[in-house]
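Removed from the display is one protein chain of the complex; every other protein chain stays in position.
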């Protein structure tokens, strides 16, 4: 119906080699027709199942209502234990129309529908309770029956052939998709690793592009492409949201003319690969969502057309078997690998701020409790008679500190990775000294003209404004009503560039 | 420099006033301890020695409006007093005639005003001025 068309349309936007691994919705739909037919042949067609549903079943005679819709759920939950009982008994028995077996049968609610896992698929059965067959069979003995029909404690087991085929097909498709995704996953991780080593080179302190790369990743984080804060939590957004924000991020890079600013050619290629990995993630996310929807829809269709409630039982079985990959969040796993790696490679200065001045630690001092502060901030604190660590209040931590507490390793690291920030901070502090001296000489009411201004050459401010501008762009984009977006297609220019980047130079 | 807002400035003055200022010859406090607006204050000045004011206690009303401390407070004597800067009919201190009010600075306080008024009383030209009977009010 409609979904089939949508699915076909959306599938065309996926890479060609992915398409075969989408759930074959159309084919499965045809299989549902076969199930309906099989049920009809058994006398269980629609016209006879009017009272089907959650309403209480009509009781036939004085028979105890051992099987009601409520018990159906129970028996599904215990599918595992019952499964062992029947796994080996996949004997096919010719079953005539059940209505002939028991003309009183008016409601299928009295039948227990079961999906049992078997070695490489699912065994679909209907259990016909004893009280239904009792009118024709000689003795309702739960252990042995005269006909040799498979039994369980509740009744005779009837295999639903077409239904079994239906689920076997779904499971096979899921298996194939899992294998395909696993293959894609390991390929992706390899690409991430290659990218990391490239990035390590182009964004190192010895590269002329270090600061540009740091900017790119700061914008990337601000764009919140893959997850965003909601209250106190990080949540993953929809694929549409991710796509929208990714496109905005790319636009921003173009707007900032990042490609033109790179000073090494390897940076340009690395950026393209980075963007391509993101595009790949978007595709994976979209592929997964599409498959999830298709699976849900086909199961829903199955349940509606056949009136056999399989959805819950199916998910139980899929969870029990090795189909976990389908439900685990592959894009998220990949994304955290990407981000985790990026953050260690490209440190951001804010991670090295002194908790007192909230600026990069200038001459960092590590107290006995291992908390780090600027030397200057600690001197100021001492002037105010503060003795304890400002963060953990460890008694006397400031007082005890000596020149041995200067963390020279950290200082060298900061100078290497954040030369601009350190230089800027030094200038700020020099001016602060100057102001204090002037005040000391002229008194606190010195004419402002004599006090040097702090705001010249303030790149920090610039950075802040930039981030805010960026946030505004993203915010506006979020609130603008988007028509249903088409699936992301890597722009031709992007993919052609990626081909180049793939070849080592 | 950090510009302290009116309310925190007045709370600082209140704390200082509660602790007691200087030699105790001047004091002040909130007229109403629950006045969130911190507007109306009572002040007292002990008459300076070697003057007509010796051993007298003068009560004043101080009003700090929204513009305080950018603008000076308004001061009115409750106890009758004869001083050139005080209106003889109303007891209101004429801000043009008291230097600290006329040339008000943001770091001046109510204490500044009270201390200067006391100095006025003790000034050579004023200390012998004839005064209304003790205890009379405007």
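Order as written gives the chain letters A and B; numbering starts at 1 within each chain.
FYI, a contact is a pair of C-beta atoms (placed from the backbone, for glycine too) under 8 Å apart; a residue touches a chain by one contact, two chains touch by 3 or more.
Methods note: contacts and distances are computed from a predicted model.
Chemist: Not counting the visible chains, the remaining one has a UniProt entry; which protein name from "Exosome complex component RRP45", "Ribosomal RNA-processing protein 41", "Erg26, C-3 sterol dehydrogenase" or "E2 ubiquitin-conjugating enzyme" does it give?
Modeler: "E2 ubiquitin-conjugating enzyme"
Chemist: If the hidden chain were put back, which of A:196, A:339, A:391 or A:438 would touch it?
Modeler: A:391
Chemist: Which parts of chain A face the unshown chain closely enough to count as touching?
Modeler: Answer for chain A: residues 229, 231-232, 355-359, 377, 380-381, 383-384, 386, 388, 390-391, 393, 428, 448, 453-455, 460-461, 464, 468, 471 touch the chain left out.
Chemist: Could you list which residues of chain B touch the chain missing from the display?
Modeler: 1-5, 7-8, 11, 14, 33-36, 38
The rule is simple: only the chains that are shown with their structure count from here on.
Chemist: Centre to centre, by mean C-alpha position, how many angstrom separate chain A and chain B?
Modeler: 71
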